[in-house]
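For this depiction, one protein chain was excluded, whereas all remaining protein chains were kept in their positions.
After this line comes chain A, so read on.
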Amino acid sequence: MARTIEKAVTVEPEIIAREKVPGPYANYLTAQEKAEIDHEIPRYETKRAVGIDALKIVQKYRGWISDDTLKAVAEYLSLSVAELEGVATFYTLIFREPVGRQVIYYCDSVSCWIMGGEQVRAKLEEHLGIKPGETTADGEYTLIPIQCLGDCDKAPVMMVGEQMHRHLSCEKIREIFAGENA
């Protein structure tokens, strides 16, 4: 691009170390959560950079990021709540509302679409009784469309939790959920 709109602000002042006064959320995060967040801190130049990792760590244990969780993480990393909220709402893998115990990410990108992804989506909706973005009544599954999962030669695909399922068909969807009452 030929034009310069503004000089990108890239130098970030180090967060000034303050006298630790326990905040209202001092006891909110568990020792395990704090230990895992602390493990990430030396890997980056600023505490701000740990925000995304910290949210993912806490989400791993709590399922989603509630307002209190957000405030606790912000306090722990000395970030403003607004700043961390901006981050939390930007990224698709951070949930600001409750999700099921397992999240079903079905790929809705082009190769899966060509190979029948729409039919897979319809079958998932029928089987789970929910639409994309919803959670089953028993709190087990949330159905979410996801960007191309990078397994296009095995389309259509989906990921349940961390588990990939490939070459999907209606038959295969039935097999995957066989024995469950979802």
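Observations
The criterion applied here is as follows: a contact is a pair of C-beta atoms (placed from the backbone, for glycine too) under 8 Å apart; a residue touches a chain by one contact, two chains touch by 3 or more; residues count from 1.
Here is the rule we use: contacts and distances are computed from a predicted model.
Going by its UniProt record, the hidden chain of the complex is named "NADH-quinone oxidoreductase subunit F" among "Phosphoribosylformylglycinamidine synthase subunit PurL", "Tripartite tricarboxylate transporter TctB family protein", "Peptide/nickel transport system ATP-binding protein" or "NADH-quinone oxidoreductase subunit F".
Considering A:81, A:99 or A:170, the position touching the chain not shown turns out to be A:170 (whole complex). Contact with the chain that does not appear here is found for just one residue of A:55, A:70, A:128 or A:143, A:55. Across A:37, A:58, A:115 or A:143, the residue that sits in touch with the chain not pictured is A:115. Although one chain is not drawn, its touching partners on chain A can still be listed: residues 1-8, 10-12, 43-46, 48-53, 55-56, 86-87, 90-94, 105, 108-111, 113-120, 122, 146-156, 159, 162, 164, 168-171.
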